[in-house]
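What you see is the complex with one protein chain gone and the rest in place.
Labels for the chains are A and B, by order of writing; each one numbers its residues from 1.
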Amino acid sequence: MDLMMHLPVLIVVVPLLAGALIVLLNHRKGAWLITLLTSIFLVYASVQLIQMVGQVDVISYTLGGWKAPLGIELRIDALSALMVLILAASALLVSIYALKSVEKEIPEQNHVLFYTALLLVIAGLIGISITADAFNIFVFLEISSLSTYALISMGRDRRALHASYHYLIMGTIGATFILIGIGFMYVMTGTLNIEDLAQRLPAVADTNAIRAAFAFITIGVGIKAAMMPLHQWLPNAYAYSPSVVSTFLAATATKVAVYVLIRFVLSLYGIEFSLVQMPFDNLLMILGTIGILGGSVYAIYQSNVKRMLAYSSVAQIGYILLAIGLASQPGFTAALLHMFNHALIKGTLFMALGLVFFRFASTELSVMSGMGKTMPLTMAAFTIGGLSLIGVPGTAGFVSKWYLVIALLDASLWPLALLVLVASILTLIYIGRVIEVAYFRPVPEGRTRQKVPLTMMVALWIFALSNIYFGLDTEISQGMASLAVNQLIGVTP
Amino acid sequence: MHELLEHYNYWIVVILMMMGLYIVIASSNLVKKLIGLSVFQVSVFILYITFGKVTEGSPPIITDNTDVYSNPLPHVLILTAIVVGVATTSVGLALIVRIQEAYGSIDEDEIHDMDDKDDFHIEKQV
Partner (left out) sequence: MIENLQLLIDVSLLAFLVLIVFASIKMTDLFVVTMLFGIFSFVSALLFLDLDAVDVAFTEAAVGAGFTTVLMLSALRLTQPYENVKHRHSVLALFIVILTGAALFYGIADFPDMGDPNAPVHQHVAPEYIQLTQQKIDIPNVVTAVLASFRGYDTFGETVVIFSAGVAVLLLLGMGQVKCKQEPEENLVLWVVVKPMIALILIFGLYVQFHGDFGAGGGFQAGVIFASGFILYSLVFGEMYARRVVPAAILPRLAALGVLIYGVTGLMSLLSNKPFLDYNALSSDPVSGQHLGILLVEAGVGLAVFSTILLIYYSFSGREVKHHA
C-alpha cells in the first residue's frame, strides 16, 4: 500500500476515526494523546502534500473509484495545500496547549467528548479544503459547524450558551443559503463537481438562476466568514468560548470560509464572471473596508480583551476581503498571505489570553494590570503578537500589510492604501491599551509571579516566534501564496 | 393551465422559504426560531426534489415495468440534508434547554437584556 498516494483521503479519515476511537475508549489522558498523535500525523501529511503539489501542480483523488462527476473527487492544489498546512499546524499547537488548558477550563466528565469534538472540527475543516464537489463542501461545513457549536458552548460563562445558539441560527441560515445556491447551479448544469461546473457554467452564465446562485452562495459564505454586516455571531462566540476553542477558531475557521469563497469565485465561476460581470469586486472592497474600520473601532471600545481580539478578527477578515476585491495578482497574493500570517498572529494572542484566563479566570482588561511583571513571558509573547497585528517591520503581519499596500498602490487606490495605514494606527490604539495596562500599571496587592504550565507556554512561544520567523523569511509563505494564485488565475476560463 | 402549473411548485416553495425565514428572524422565542429554521430547510428540500421529478417518471428503483425514472441524485442529496437538519435541530434544542436553565427564559430579548447586565464573574449553572 502506497501511503503517499492515499494521503489526501487520510488527512480527513484519520481525524474522523480518531474521534470515534476516543469515544470508544473513553479514557481522558488517552483522548488527549490520540489528539496529539493525530495532529502530528496531519502536520507530517501536510508537509508531504505541499512537496507533492510542488511537483505535480494538482493532486486528484477519485473516491470510491468512480470518476467525477459520477463520484466525488478530492483535489489538492497549492491553495488547498496551504489551507491544510494552516489547519494542521494550528491543530498541533492547540493540542499541545490543550493538555493543561482543558484540564483547567472544562469539567472532567466532558474531557473525552471535548477532544472528540475538536478532532471533528479539524477533520471537517480539512475536508472542506480538499474536496472538489460542491455538495461535499456543504456536508463537511456542517460537520465542522456542529462540533463548533458544542465546543463554544463549553465556555464557563453562561453567555457562551447564547453565543453558540446565535451562531447556530446564523450559521445554519448561511449553510442553507449555500445549499440553495448549489441547487440553482445544479438545475442549470446538472453537475456538482467544481471543475465540471466551471466548464459548463459559461454556457448558462447569463441566466437569472446562475446570478441568483452566485448571490446566495456569497451571502451564505459571507455569514460563515464574518463578513460585515453578517459578522454579529463572531464577537460573542470567540469571547466566551474556552481558550483552546477560541484560539483554534480564530486561527482557522473564518479562513476556511474565505477559502470557500475563493474557490467558488475563482475556480468555479471564474474571475471573468465574478469580478467583472457581477460587481462583486466593488462589493468586496466596500464590505472589506467597512469590516476593517468597523472591526477596529469596535475593538477599541471593548473592556474584555478577548472580545477586543474577536472584533480585531473581523477587521482582519476585512483586509483579506479587500485584497480579494482588488481582483489582481498582487491582491490575491496579499489575501492568501494574510490568511497564513493572521493564523499565526491570532494564535499567539489568544493563547496568551488563555494563559491569563488560566491564572485569573477572566480576560478583562483590568485583571491584566501589571502583568508585565507577574507574567513576563506571557506578556512578551502577547506583545510580539500585538506588534505583528499592527504590522511592525520584522513581523509576519508587516509582510501581509506590505503586500496589501503594494497591491492597492498597484491599482492606484491611494485613499484605500492610506486607510490601511490608518487602520494600523487604530490597531495600535487597542493593542496599546493592553500593553499600557500590563506594563505601566501597578501590580495589585499580593500578586506575585507564578508558574504557568510548560506545555501551554511552549505552544504559545512557537506561535509567537513563528511571527518573527515568517516576518523575516517569507520564502515559504509567499512562495506558496504566489503558486496558489498562479494556479487560480491560470485555471479559470 | 398546464403552463401555469409548470412553475407552481417553485413558487410555493419560495413562499414557504420566505415564511420559514420570517419565523426565524421575527420570533424572539428561541424554540420558535428553531422551528422556523426547520421549515426553511424543509422548503429547500422540496425545491431540490421538485427539480428531480421527471414527468411520467417513476421512483428510481429499477423494475421491468418502466424505462423512465425520476432523477436519483437530488434524492441522495436531500437524504443527507435531512440528516444534517435533524442534527442541527437536536443541538439547537439542547442549547435551548441549557439556556433556559441558565437564564430562566427562552426569549431572545429578555436574554439580551440579561447579557448586558452581566458582570464578567457570573458562572453558568452546570
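The definition used in the following text is that contacts are C-beta pairs under 8 Å (C-beta built on N, C-alpha and C of every residue); 3 or more make two chains touch, one makes a residue touch a chain.
This is a predicted model, so every value here is computed, not measured.
Novice: Could you tell me which shown chains are touched by the chain that is not displayed?
Specialist: A, B
Novice: Kindly state which of the options A:A209, A:L377, A:V392 or A:I468 is in contact with the chain not pictured.
Specialist: Only one listed residue reaches the unshown chain, and that is A:A209.
Novice: Which of these, A:L63, A:A361 or A:I489, touches the one chain of the complex that we don't see?
Specialist: Selected residue, touching the omitted chain: A:L63.
Novice: Considering the whole complex, not just the chains shown, which residues of chain B touch the missing one?
Specialist: Within chain B, the residues touching the omitted chain are 5-23, 25-29, 31-32, 35, 38-39, 42, 45-46, 49-63, 68-76, 78-80, 82-91, 93-98, 100-110, 125.
Novice: When the complex is taken as a whole, what residues of chain A touch the one chain not shown?
Specialist: Residues of chain A in contact with the hidden chain: 1-2, 5-6, 9, 13, 16-17, 19-24, 26, 61-66, 69-72, 109-110, 113-114, 116-117, 120, 123, 127, 133, 135-136, 139-140, 142-143, 146-147, 149-150, 153-154, 180, 184, 186-191, 204, 207-209, 211-213, 215-216.
Throughout what follows, only the chains that are shown with their structure count from here on.
Novice: Between chain A and chain B, what's the gap in Å when you average each chain's C-alpha atoms?
Specialist: Roughly 27 Å separates the two chain centres.
Novice: Give the list of chain B residues in touch with chain A in this complex.
Specialist: 17, 21, 24, 30, 33-34, 37, 40-41, 44, 47-48, 51, 73-74, 77, 80-81, 84, 87-88, 91-92, 95-96, 98-99, 102-103, 111, 115, 118, 120-126
Novice: How about chain A: which of its residues touch chain B in the complex?
Specialist: Answer in residue numbers: 107, 135, 138-139, 142, 146, 149-150, 153, 156-162, 164-165, 168-169, 172-173, 175-176, 179-180, 183, 186-187, 192, 304, 362, 364.
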